[in-house]
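Notes to accompany the following structure.
Moving on, here comes chain A:
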Amino acid sequence: MATPPNVSSADFNRAIAAWKQTVGADWVFTAPEDVALYRDAYSPYWGEPEERVASGAVAPSTVEQVQAVVRTANQYKIPLYAISTGRNLAYGGSAPVYSGSVVLDLKRMNRVLEVNERNAYALVEPGVNYFDLYEHITKAGLDVWIDPPDPGWGSVIGNALDGGGGWTASPFRDHFGAHCGMEVVLANGEIVRTGMGALPNSKSWQHNRWGFGPWVDGLFRQGNYGVVTKMGFHLMPRPECMQTLTVRAPRDEDLIPLVDTLNLVENQHVVNGSTSLGGGQPGAGGPAGPAGWSVTMPIYGPEKVVRAQAEYVKEKFAKIAGSTFTEGELIRTPLDAAALARVRKTSFGIPDLSTFGLLGRNAANPSPPGGHVDFSPILPRTGEAVLEFMRLYREKLPELSENGALRILGPVFMTNWDRTMVALLMFPIGRDPQMNGRMRNAFRKWVELCAERGWGEYRAPAVFQDDVAKVYSYNNHALRRFRETIKDAVDPNGILSPGRYGVWPKHLRKS
Partner candidate 1 sequence: MLPPNVSANDFNRAIAAWKQAVGNEWVFTSDEDVALYRDAYSPYWDEPEERKASAAVAPNSLEEVQAVVRTANQYKIPLYTISTGRNLAYGGSAPVYSGSVVLDLKRMNRVLEVNERNAYALVEPGVSYFDLFDHITKNKLDVWIDPPDPGWGSVIGNALDGGGGWTASPFRDHFGAHCGMEVVLANGEVVRTGMGALPNSKSWQHNRWGFGPWVDGLFRQGNMGIVTKMGFHLMPRPEAMQTATVQGTREQDILPLLDIMNLLENQHVVNGSTSLFGGLRPPGAQGGGALWTLQLPIYGPERVVRAQMEYAQEKFAKIPDVRFNAGELFRTPLDAATLNRVRKVSFGVPDLSTFAMLGRNPANPAPPGGHIGFSPIIPRTGESILEYLRFYRENLPTVSEGGTLRFQGPVFMTNWDRTMVAMIMFPIGRDKVMNAKMRGAFEKWVHLAADKGWAEYRAPAVFQDLCAATYSYNNHALRRFRETIKDAVDPNGILSPGRYGVWPKRLRKA
Partner candidate 2 sequence: MTTRRTFIQAAATAVPASLAAFRMANASAATSLDLHAVVIDTDHAAARTFGRRLGAYGTSVLSLREGDVTVLWLNEIRGAWAEKPAAIAGLTTPAALFCFEQLAFSHGLRVVFHAEHIVLPEGRVEHQLQRGGSIPDFSAEDLARSGQRWPTRLADAVSGRAKPRGRRPGPSLAALQPAMPEGATLLTSWIIAPA
């Protein structure tokens, strides 16, 4: 049986025994065939020595159990890696960042604690996935939407904590941004409630997110300062309808006013859906046609409002000479069976797994159905930046893809997060270590190339988190060092998800 680094077999056995006492023997996993379930299905090191693997796993079902598990880990200095449902595919899945950690699997804590329709919020545990929450809402007949990512089987809490986003309306698409209140177990086993949750008897925990005094919630976003055991989210009241508008413009230069106008209507909140930018491929306009760009803009709301917003948007884009404007079908909610069959469900707050099917593949979502890792740098939200990225991509692709041997997919320009432009590239990962090795090199080179231009990732696969964190180097990595100071204070034994997003505890940092 593998043991965590720097932990004796004796200590590991004692810890395991303690954990079995706490959660029950059934819920402590040490047998290789059980622990193997926690491998990252899309690991870029699949089958190689550097593949990040767990040494065991523990699955508590209550906060008290989580506290006890953490205390035991602290006592024996055993690194844990908390996962909610472990579906963080393309970003590390259920495997720890620090190989040999014990996975703290919160999947069993799967209660939907409250969904409040009048104030449009939910309070959930980590094991609640988007399907669970959707089912709860549907069964209870509540007239609110959730905002699932694609696919929808992941944890509502886990996705938010990893910085994920969805596809319905702003501001709900920014999952962490839409949260309100948390409960966290600290490295010393203590429970903290944030925001209004720190006030006993408060009924505003999911109303006001700030509470009183310095706001600590952000530390848990892409962080390892504590184990989140409850989290609140603001939900959207069901919008009456949705309509998608598309604007196409033929020339590369058009992209600049296209993005400017997109930004204007989004920043005014006239367009609130998850927009996308398409084009930039040579010949997209026809065999000998120009490249062309398109902007797709969904709008959600009451029908008369959506229609007025669509008219306004049309007026604004009309200023771009040579552009065409198309109004998609106005779709009313709740969707009838016919509509349900033909729309992209995620855009209507319905969690889905179709992204894994070929039918799920489209220009806005070209993720390979198989293993891949996502490379997602943030560019400035201007047409100039997109064009600059395209130039860099075309220039470097032959070299970095080894003249097409590496089938890198993209770029897809994502605007799920307000005022943010992400240029997504996907690197297929398979079972061939040699090919995977070449993919990894290409990935790392892209990280460097983008950093030189001031573009850094918003999220990264576990095995590349150090590479990406390194480029955020302003003033000799001052931000990382500040995070490390806090880490050492709140987790002195460095047991909580060491290395997550590049933050290592003292005893694991290279001096």
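The candidates were selected such that all candidates are chains of the complex that A comes from, given by their letters.
The rule is short, and it goes like this: a residue touches a chain if its C-beta (ideal position, glycine included) is under 8 Å from a C-beta of that chain, and two chains touch if they have at least 3 such contacts; residues count from 1.
The shown structure was predicted, so the numbers you read here are calculated from the model rather than taken from an experiment.
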Checklist entry - If you had to name the candidate from 1 or 2 that touches chain A in this complex, which would it be? => result 1
Next on the checklist: Under the stated contact criterion, what part of chain A meets candidate 1 in this complex?
Outcome noted: 118-121, 163, 169, 171, 176, 180, 186, 190-194, 196-204, 207-208, 210-225, 234, 236-237, 239, 260, 263-264, 267-270, 272, 301-302, 304-305, 307-309, 311-312, 378-382, 385, 417, 419-421, 451-460, 468-469, 471-475, 478-483, 485-486, 488-490, 501-503
